[in-house]
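Missing here: one protein chain of the complex. Every other protein chain is in place.
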Amino acid sequence: MSAPAPTLPAKLRPLAPVSWKTPIMLSVIGLLSLVFFGFAGSEQTATFGISTGGDVFTLPDLVVPGIATGIVLGLGMCVLAGYSIFLAREHRPTPGWVPMVFAALFIFAFLVWVVSGARTPQISLAGLIAGSVTLAVPLVFGSLSGVLCERAGVVNIAIEGQLLGGAFSAAIIASVTGSPMLGLLAAAVAGALVSVVLAIFSIKYLVNQIIVGVVLNVLVSGITGFLFTTVMQEDPELYNSPGRLPVIDIPGLSAIPIIGPILFRQSIVGYLMYIAVAAVWIGLFKTRWGLRVRAVGEHPKAADTLGIKVNTTRFVNVVLGGAIAGIGGSFFTLVAIDSFTKEISGGRGFIALAAVIFGRWNPIGAFFAALLFGFADNLQSILTIIGTPVPSQFMAMLPYVVTVFAVAGLVGKSRAPAADGEPYVKG
Amino acid sequence: MKLELQGISKAFGSFYANEDIDLVVEEGQIHCLLGENGAGKSTLMNVLYGLYEPTAGRILVDGKPVVFRGPGDAMAAGIGMVHQHFMLVPVFTVAENVALGAEATKAGGILDLEVTRKKIREISDKYGFDVDPDAIVEDLPVGVQQRVEIIKALVRNAEVLILDEPTAVLTPQETDELLDIMRQLKSNGTSIVFISHKLREVKAVSDVITVIRRGRVVGDAPPEAETTELASMMVGREVKLTMDKEPANPGEATFKVKNLSVISSTGQRVVDDLSFEIHRGEILAIAGVQGNGQTELTEAILGIQDRVTGSITLEGKELLGRSVKQVLGSGIGFVPEDRTVDGLVPEFTIAENLVLDLYDKAPFAKGISMRPAEVRKNAESRVAEFDVRTPSAENLASSLSGGNQQKVVMARELSRPLRLFIASQPTRGVDVGSIEFLHRRIVDERDGGTPVMIVSTELDEVMQLADRIAVLYKGRLIGIVGADTPRDVLGLMMAGVSPSEAESSHQDNPDDMEGDFA
Partner (left out) sequence: MSQSELSPGAPPPTHANTINEQQHGIWVRITQGPGLVSVLAVFVALVLGGLLIAATDAKVATTAGYLFSRPSDFFSALWAAGTDSYVSLFQGSIYNSRQGFAPFLETLTVSTPLICAGLGVALAFRAGLFNIGAQGQIIIGSIMAAYAGFAWHLPFGIHLLVVIFMGVLGGAVWGGLVGLLKARTGAHEVILTIMFNYVALYFLDFLLNTKAFQRPGETNPISPILDPSAVFPALPGSRLHLGFVMAIGLTILVAWILNRSTIGFEFRAVGANPAAARTAGVNVARSTILVMAIAGALAGAAGVAQVAGTEQVLTAGIAASLGFDAITVALLGRSTPWGTFFAGLLFGAFRAGAVTMQISTGTPIDIVLVVQSLIVLFIAAPPLVRAMFGLNRKSKNKPPKTPKHAAPAPAAPASQGGGA
């Protein structure tokens, strides 16, 4: 210890009770947007179609100049960032609406930039949004499964397997019985079965929940792949032609521009999605059942001392979650296309997991997160068609990158249920 | 309601935590269960509350045998329990916590919290609790959280209330208030089972005292029984409540803390402008109720607190801003307050634990290569020197009893020449035999000329070991007083009263204060 003592402690830091993370993030993104989407934007104008053929009344297309819009929106973002900095200097936290409005401005600025830079600078906004909702359907169901499991304290990495199992069962049962509705039911059962395995191993045998989840995904992938080759491909007519669930058009309402097709022109799976989101939200936050579930996920021992059966609650929730994810899986084979192929879920279970976290373990949050990811997914394919400067792979990366930012706490702070992933052993 | 336990035994594997226990709690009585840490009091209450199934024996309520398959059954029978570690969901509101498990609902299972809020207000008014039903529990002070636990039991019409070590986390003032609440509950006809190892509280409030030792009932005693008598019943032999040690022979002050402040991650000033010195060859004890900045103080010295200002010097060298490794390397032995969390790696062998902070130093390592033979040799000599009871040093640390685990931590930290020795809660959860051994080693270290800092929330321990006593309250130093300071003066200081005021208050009416402080 011959080093001279430092006269000033190295860890001397300003006492800042208010986090500077948000203001700094907003400022950086705002300035970058101003430069890239504004000053370095495209000189073309971007055209957004709003109405489609069947609408009751027609709204004109939205035509905006690339650079000017980019600058205006970029300045808007900078103003919000400035407000956030001002608040931080006053030692006040940034209110929740600021990042939300900021995100909306950013998304629109990005859209204008990317569309105006395309070969054909024109997209249908209605189609973009409707497509986003459609692509988000399995994500929403998957994330609801995640929310239900994790709120009860069981980490569900097996969403992917539940979706895949649901997709497979829906296809084979609907094909054999000729009834897509029975296929839908079979999907729920298959998802629940995957969950039963998850529940038995993680709750009864205390196997680490992440391990079970990871392994279950491989198992379901193996079994469905095996049966696809040995059964479905032997006789696709009999085993792999499930037919589609019909789109149910609610007359009148479905003709409202933009929101009509989203809310009132859906398959039964689409309608079930809205019902499920509402039901899970009300169930978790307004009912006795939900209070107990959340108690089990936060402090299982406290729940136990009040006579609540912790492991039974967890078991039920995990199985319920699996059934919901299974229904989401049926989307692939009964709604999107009418046949099963290997790995048809294509990693969407993991995006759903991301939506759970990004949506802060709240069904409605998860719903909007899933919509955002569906939007990114849809935009990616549309952008490939209209030919833009952004490689589609980077759009595909977006949900994952956003989630990394979310879990790293760079956009807000998410807090998992306290006992999430902890097995409960009585005593 | 009259509650009887007859011949209750509870075994874990081949080990009996309770053996053939008989206990009768009469209606409207405060019945104290007195026993050392680990004597089996909590196990017994968990049996009574339906959390454990008894291996043998039966429970009678008003003379009729009952079987509790879970806490739900116990609650239905009118038994309520306030656990030592609160069973509250931190992110829930008070009302949600109270409602949980016995929720009022509207049609369709929709929660009706208004019913619960009303009940909380009623009870709150009746006992003067001052609890807001819509407050989030994690934002409430510990004392208020405890009241929420009591409300939880009362809402469920508990006629027998079990309080498991309820004063461990309270200030002397809060303890007084709790004892008052207990008397009030008693006058309303509620029976109370009061679990404690603190003799003064027990004597102050009990109607009957049952002493438990090593899982068996040793006997009953009236609250008027002598403290020493109760203590020897509890421990099983004559206990010296004081310790023989030579008077300190302090040398120069080598460890100096100046204007130390620590800001917690939530932005609170948990250590507030602290200044003190420790001399060679003296023991300075830091006294205070748990959660008054002691943990942060020791962590700041060790270098694992981030937002620290001020200065900490050892033999003139600044410690602030250095890494833990550098701090330990400058000759500090550090015994953390919770050995299983911070002191040991339970999954490691005893031998590995004995080099946990020395593994990369000679002779245990050469470069980045470790030398297992040296680790083993060291383990054998430490195990022998500190009388660690184990078949082999290659056994896992988790196989040791609490006392032996603490000996491992102490053996490691005292195994090299030290310039400062810091021990937090050096004997928490340790049996009496080990306590005496560990105290002896601490005093020996002092006698070897090392400055020693002891942090303890047990006033007994503080008074036994200390040469000087520094009292912390809300992160501030209330004062540094001599080891001969009367216990009630220290108690007042622990509640934030300045030494001079505490002293004069003591002079005014010494009798009134006696007995109320632990």
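In this document, chain identifiers A and B correspond to the written order of the chains, with residue numbering beginning at 1 in each.
In the analysis below, a contact is a pair of C-beta atoms (placed from the backbone, for glycine too) under 8 Å apart; a residue touches a chain by one contact, two chains touch by 3 or more.
Please read these numbers as outputs of a predicted model, since none were measured by experiment.
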Can you work out which residue in B:P54, B:G215 or B:G310 touches the chain that's missing from view? B:G215
Using the document's definition of touch, tell me which of B:A74, B:V430, B:I478 or B:V497 contacts the absent chain. B:V430
Listed residues A:T229, A:T312 or A:S381, member touching the removed chain: A:T229
Full-complex touch with the removed chain, picking from A:L216, A:L245 or A:A325, is A:L216
Just checking the interface: what residues of chain B touch the absent partner chain? 12-17, 37-40, 42-43, 214-215, 302, 304, 323-325, 327-329, 334, 336, 341-348, 352, 356-357, 359-360, 365, 368-370, 372, 389, 391, 395, 398-404, 429-431, 434
Quickly run down the residues of chain A that touch the omitted chain. 157, 197, 201, 205-208, 210-212, 214-219, 221-223, 225-231, 347, 350, 353-354, 357, 391, 393-394, 396-397, 400-401, 403-404, 407-410, 421-423, 425-427
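Assume only the chains that are shown with their structure count from here on.
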Within their complex, chain B touches chain A through residues 46, 49, 51-52, 70-73, 75, 81, 83, 86-92, 96-97, 99-103, 105, 108-111, 152, 263, 267, 306-311, 313, 316-318, 320-321, 329-331
The answer for chain A against chain B in the complex is residues 1, 3, 5-7, 9-13, 15, 17, 286-292, 294-295, 298-299, 301-309, 418, 426-427
